[in-house]
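Note that this is a trimmed complex: some chains were dropped, and none of the rest were shifted.
Chain naming follows the written order as A and B, and within any one chain the residues start at number 1.
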C-alpha cells in the first residue's frame, strides 16, 4: 500500500458519507483552528488592546485567504502525532503558528486563550459550515418532495400499519408526511446552527489571562471592559453566536447540535425505510432512479440510496447519545476525557448527516412510482381496504355481528360486493361509492395542501 | 411475598426515582387514556357533529372529576394483560369504556380514532404534566444555585482541568456555570413541553373515519370543515398543542421531548459530578447536608444525592437514543415495533428526569461549603495556581526559559516567593498582588453577576 496512505480512510466502509467529507475532514478542522486563532487576534485589535496591524500581519503569515492556507505552516500527520502527548491538537499547533509569525506579533498568537477555546470554537465553525450544507440538501429534498406530493396528491394507495393494509391513503400524503418530518428537522437544525456559540474562557472559564493582558495594555477599568466585550468581538469575527458565558463544562451547544443532527437523520431514515419497503419485489410501488446493481444477480435493482440512508439512521442515535454521555460527565472546569470523546463523535455525526441528507436529496429527486403496482396493491385485499368504512356506514343497518361475518367471509376469499348486495337491508345503497378507496381518503388532500403547498402558494 | 404485589416495582432498584412516580405510573397513564377519550367526545360535540349532551354523559360515566376516576371502570392488571394480544392497551380499553357508557352515547366513544391517537395523546398529556413538575424542581434548583453563587461570588477556589489545579476561580462561578446549564435545559424543556401536540389521525393519518362520521351528521362540506377543526378542538380540550398533521410516523414530538429530558439530566449530572468530586475526602470543599451513612463505616458521609443523580446521568443518554432509534425506523403509516418501543422508554426517561431534578433541588438547597478546605486546596501547589499569570507578567522580564526554571523549582518544592524575590529583574514588583489568587480571577465576579443576578435585579 502507498506509504502516504497508511492510516487514512477514504470512506471504503462508509459509502453513505463518501464525497461528503471535505467540510469535516482533518484539513478543514485544521483550517478552522487557524481561522479561530486569527479571529482571536482580530478581536484583540478591535478591543483596543492589541496594535492595529497585529491581526493582519498574523493572518497574512498564517496564509489567510490563500489557496495554500494552513498548509503553509502545518503538516497534518505530525500535528496529529504531536496531539497525543498533551491530549489535544491545539497544544502542538500553537508553537507552529507562533513560529510562522514575525517575532513582533508573535505574542498575540493564542494570547490569553486555552486549547479548549480554540478547539471548541473551531468545532462550532466546522459545524456551522457543515450544517449549512446539510440544510441546503434538506431544502433540496423538501423541494422535490413537495413536487412529488403534489403530483401524487390524489394517487390513492394502501396505507399500512404494522405492515398490514389498513385503509386507503395517498402517495401524496405519505410524501407530505416525510416532508413534514424533514422540514421540522431542518428548521431545528437551522435554529441550532444559528445559535452555535464561540468559546472564550481562558484556562478555566474566568478569562483571567485575557484580563491580565488587557489591563496591562489599557489599564484596569478599560482592560476589564475590553475583556467583557472580547467574546462578542471574537464571535462576530467568526460569525458565531455570542456566548452567555464560557461553556467549558455546560455542553449544550454540542448536545443540542448533536440532537438536531440525529433528528435530521431520523427524518431521512423514515424516507429510506419507506422507500426500501415500497421497493420490495412484492410491493414494487417505488423505485430509485439510480438503483444499484449486483454483480451476481443481473436482474436486481437494489434501493441502494435508501439502504445507505438507513445505515446512517442505525448509527446516528448512538453517536448522539455519546455526546450526551460526555456532557453529563463534564466535571471540573474541563472534563478529563468526556471533552475529548466529543470531537470525533461530533465530526462523524456531522459527516453522517451530510451523507444522509445528500443521499436523501438525490433519492427523492429521482423517486419513481409504478402507479399500476400502487393500484394493484390497493386491491390486494379485494375491497377490504375500506372495511373500516363499511363498519361505520353499515354496522347500524345490518348489525355489527352480521357485518363482521361478511367481512370475515370476504377475508376468506368471498366476493365483498356480492356479499353486500345480498343483504336486503343494504338495498339501494351506493356500493360503488362505498367500496371505492378513492372515496375514503379523508383529509388526505387537505393535508397535502397544508404540508406541501404548491410553491407559488407558499 | 404478597400476591397482589408480584410483578410490581416500587423503586427498590432505582432510588433516584423513588417518590417521583405518581405522575408517570400506570394509573396516571390509564387516567390520561380516559381523559383523552373524553376530550375526543368533547371535540366531537364542539365540532357540531355530536349531540351536545354526549360528552358530559360520557365524562360522567367514566368518572371524570371524581376521586375514583378511571378505577370505576378499569382494573389495571387485566388491562395490561389484555394489551398483549393486540400489542397496545387501548385496544382492550375501548370496549371497557364503551361498556361503562350508557348505550345512547356509546357510539361516540373512541369514534373515528385509532389506538395511536389515544396513546400518543395520553403520553403527551403525561409528559406535559411531568415536565411541569420537572421544570418546577429545576426552577427551585436555580433559585438555590443563584443564592449559592451570590454567597460565594468571591470565594476564591482552585479551578481544575483534567483533574489538575489550573488557575483560580470562584465557587460562585462554578455554581453559576451549573446554573447556566440547568437554566438552558429548563428553558428548552419548557419550550418543548409547551409544544407537545395532540395526536389525531385515525387509522392511518387521513382522518377518514372522522370525515365519514362528520359528513354523515353534517353533510359533505360542513362535515369536512368540522374534521379540519377537530384536531384543534381536541388539542384545546387537552391543553396540548395543535398538530400540523398526524405524526404517526414523524416522531419529533417524542424525540425532541426525549432530548430535552436528557439535556436536563445532563445538566444535573454535571452538578452531581462536581459535588461528588468536591466531597472527596482529600478535597472536602463541599458536602451534602443530608449525606448518606454507611452501616459498616460510621465515619462515612456519602454524597448520596450526587451519586443518585449520576446514576440517572449514566442511564439517560441511552434512553434518549432509544427514542431516536425508534423514530428513525418509523416506517409505513404506523411502525411495527418502533412505536411500541417508545412507551416504556419515554416513561422511564420522564421518571429519571423527575428523580434527577427533584434530587438536584434537594442537593443544592442544602449544599455545604468548607471554606477552610477551599482555601487549603487553593494553596496546595504553593503558589503555582497563578503560574499562568507569572508567565504572562514576568516572562518578558526574566525570559521564558528562566521563568520556566523557577516554576519547575517551585514545583519540586522550592519557595516560589523566595525564588522570585531572588531575581534582580523582578525587584520592586508587587509580589503580594502577583501571587494572590484572589487577584487572578479575571471576570469571575462579572460572570456570576450575569449568570446569577440577585433576584431583585432579575
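In the analysis below, a contact is a pair of C-beta atoms (placed from the backbone, for glycine too) under 8 Å apart; a residue touches a chain by one contact, two chains touch by 3 or more.
Note that the coordinates shown come from a computational prediction; the quantities given were computed from them, not determined experimentally.
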item	value
Entire complex copy count, 2 subunits given	4
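Here, only the chains that are shown with their structure count from here on.
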item	value
Whole-Å gap between the CA centroids of subunit A and subunit B	24
Subunit A-touching residues of subunit B, taken from the complex the two chains share	87, 114, 159-163, 166-170, 173-174, 176-178, 180-181, 184-185, 188, 202-213, 216, 224, 227-228, 244-252, 255-256, 259, 262-263, 265-267, 269-270, 273-274, 277, 313-314, 316-318, 320-322, 324-325, 327-336, 388-389, 392-393, 440-444, 446-447, 450-451
